[in-house]
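Everything on this sheet refers to the single structure shown next.
And then chain A:
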Amino acid sequence: MGMLKNTIKNLFSKPATIMYPAEPIPPLPDFRGQYTMDHSKCIYCHLCEKRCPVGAIKIDKEMRQNEIYLSLCINCGVCVEVCPKDCITLEEVYTPPSYTREVRVFHTEPTEHQLKVQELPIYAEEGKLCITKTELEEIKGELTEHQYRVAVLPCYRRDKADEKKEKA
Partner candidate 1 sequence: MNVVPITWENFDAEMDKKVKENARLICISGLDTGEGTMEVNYHFVVNNGDLVTLRLTRGIDEEFKSVVDKFPAAVLVEKELVEMYGINMKGVDGHLLLAADSNIYAPQRRSP
Partner candidate 2 sequence: MKVVNIIPFGPQHPVLPEPIHLDMQTEGEIVTDVKVVVGYIHRGIEKGLENDYEKNMFLAEKICGICSGVHTSTYSTVIESIMGVEVPQRAELIRAIILELERLHSHLLIIGLVGDAIGYENFFMQTWRDREIVMNLLGTLTGNRVHYGINKVGGVRRDLTDERIALIKKALAELRPKVDDIADIVYHDYTLKKRGRGVGVLKKSDAIALGIVGPNARASGVNYDIRSTGYGAYKDLHFKPILGEAGDCHERTVVRVKELYQSMELIEEALSLLKPGEIAVRPKGFPKGEAVARHEAPRGELFYYARGIGKKEMYRVKVRTPTYANIPGIPPLVKGMQIADVPYIVVSLDPCIACTER
């Protein structure tokens, strides 16, 4: 008797299924969906890259960009918890299916201050110094104090990196 009552009720009500993918699924609140980030707040601490269980995030500080391999990401939410500046959010919809293995790249345009520094005659490409430290010391008189300090720091670190490579 129980099943007969349900059968007659189901004859006169609308179906319980959704015509996916023609109709979108109604989003659930607080769902862990696709990865997205606000790149202007990133401080390049590499914490999300270290703590990702599958290694789906790659950070490049020199080029100022973050990459996310969407086909590797398991939407676990560990990166959201460890980021100290709260840049990362997970949206409320699924990653949609695609034909290729997608990599999404987030990068920032240079700031006002960075643009001004780059107008110096010693920068050839965006953000990359093209002279060595000894040459920079020779033209030190033509730069202001602040410009010299900004120029010297990345240059010094690149020299150290080259020294390490030569020793190894």
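Assume a contact is a pair of C-beta atoms (placed from the backbone, for glycine too) under 8 Å apart; a residue touches a chain by one contact, two chains touch by 3 or more; residues count from 1.
As a selection rule, all candidates are chains of the complex that A comes from, given by their letters.
Note that the structure is predicted; figures quoted are calculated from it, not measured.
The candidate list 1 or 2 contains one chain touching chain A in this complex, and it is 2.
Those residues of chain A whose C-beta lies close enough to touch candidate 2 in the complex are 1-3, 6-7, 10, 16, 28-32, 53-54, 74-77, 81.
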